[in-house]
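Just one protein chain is left out here, and the rest sit where they should.
The letters A and B name the chains in turn, as written, and every chain counts its residues from 1.
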Amino acid sequence: MMTYEEMYHAYQKLEAADQIRNLVSNYCFEHNCALQMRYYRNWSKREDIRHEMPWGNTTGHRNLEYNNPWHDVVRHPDDAENMKGGAMFIHSTTTPVIEVADDLKTARAVFLSPGFEGIAAKKMGTWANSKYAYEFLFEDGEWKVWKCRIFPVFRNDYFDDFGAVAEEDMTKKKRVGMEDFHDFFRYGPDVIMPRNEPDPPRPYDTWEPGWNFGTD
Amino acid sequence: MNMQDNNAYDKPAEGAAPGERFNHIENPKRTQEEMSLEFERLTAAKICENLAGSFSYLFSANRMQEVSDLFAHTDTDRITMPYGVYKGADAADRCFLRDMVDIDDPDPARHEELKGRMIIPDMCTPIVEVAGDGKTAKGLWNSPGLEAHSKDGAGQGWWNWSKFAMDFILTEQGWKIWHFSRYLYFSTEYLKSWAKSPKHIFAPARLTIDEPAPEQYYYTPDAVYPDEEPAIPAPYDTWTE
Partner (left out) sequence: MEVTPFELERLLEKKMAERAVQNLIGRFCHLNTARRDQDILDIWSKAPDARIEQPWGVYDGTEGVRRFFTEEMPAHDDLEARRGDLSVDCLSTAVIEVATDVKTARGAWFSQGIRTDKKDGEPLCRWYWTKLAADFIYEDGTWKIWHMAVFPLLEADYETPWYEMPKLTQEAFAKYKADRAPTARYLWSFHEDNNYPLGHPATPKPYDNFDLEVGYGY
């Protein structure tokens, strides 16, 4: 039988996991209607925040802002005009594994993300499947994103079999603020699935370096 | 914590120290033991969700030893795949390590089987019911998954929609997967709908199953979807099956 203090600790861990799920899901809903610029308020104020995307990695807030490649397809709250032409992004989050540290100061989570991106007016659309890995901090009474990496799985046009089409190499597009790039998985008939994209987190007491989305 | 300290029912406001509660505060409806059990059950449900999710990531990465470690390894373990049934304490080892192939398998010929194999089982629509006694749990997930395999040097994809039903048991090593079943809705070639695609059930090259798979629903234009394949987990007190 737990003491009341132990029960309260259990409650805090449960609540933390639910708040983190809600935070990530809310981002997906906002991105769905191109309000992803609201994403920035989800991030920690620390300058070692790390955002790792297939098209490059950034550290800090200034470069985080530059790291959004859909900079030109972002909705201003006062102006819905730039969403003309039936533009839409869908990035869902399934298969959660969320581990909150026993000390309630950090958390780690991974998700699968079946998705879609398209602009109907340009007859453009692709299935866009990827995976997310996150580290979170409890900061000023709220959970905030500390680090995030996207692992691409595939992006294919409607009549292109994802088993036959490898994702484009996004590192070829130079973007402001990119510091470095990491290799990422691209399916092929001779390719073996990567070991750690991502590594599902295990229960842990206190944060120590080394998980890093399992790519160390 | 002494419950009596919170029941300052008879304490007048004037005698209260700053910040001290002096109003009547009710006792909880549940005893400490009952509350403790409920918190354990809620925590168990989260752990089971994490187990199901971890299964997905580890299975996709062919980390089959770690997949096997998620299982309880009891004599009553059972794994039902669409291609066959494994039973007993070594069910997970046979299904995942011996048959599916582990990423660290030292045999290069076996390792070859992993090339071009991409199996991603998403876990959606989670239902996790933990028994009233906190010792077992039942879970069910919808899975809009996918597969790709190489054939004659080229890759072929399938949309692979299924359900995962897992029972879990609390062991001395913590919560583990106990019974595991996969039920296909369909497995359709990428360029063909599920009404037009030939039936496809992936099975590894080596099979050490104990029984053939039971008759299960698979989409055809004539099939009527069954009521309980499997039964949807409902609240229960203690494992009786």
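As a convention for this text, a contact is a pair of C-beta atoms (placed from the backbone, for glycine too) under 8 Å apart; a residue touches a chain by one contact, two chains touch by 3 or more.
Please read these numbers as outputs of a predicted model, since none were measured by experiment.
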Query - For subunit B, the residues touching the chain missing from this view - result: 1, 3, 6, 21, 25-30, 32, 35, 38-39, 42, 45, 122, 124-129, 140, 142-144, 161, 185-186, 192-196, 219-228, 232-233
Query raised in the report: Of the residues in subunit A, which ones touch the absent chain?
Result: 4-5, 7-8, 11, 14-15, 18, 21-22, 25-26, 28-29, 32-35, 75, 80-81, 83-88, 90, 92-94, 114, 116, 118, 120-121, 123-125, 157-159
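Just so we're on the same page, only the chains that are shown with their structure count from here on.
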**Report entry** Centroid spacing, where centroids are CA-atom means, of subunit A and subunit B in whole angstrom
**Finding:** 24
Query - In the complex with subunit B, residue positions of subunit A that touch it - result: 1-7, 10-11, 13-14, 17, 94-99, 110, 112, 114, 129, 153, 159, 161-164, 187-200
Report summary line: subunit B contacts subunit A in the complex at 1, 32-33, 35-36, 39-40, 42-43, 46, 49-50, 52-54, 56-58, 60-63, 103, 111, 114-118, 120, 122-124, 144, 146, 148-151, 153-158, 190-191
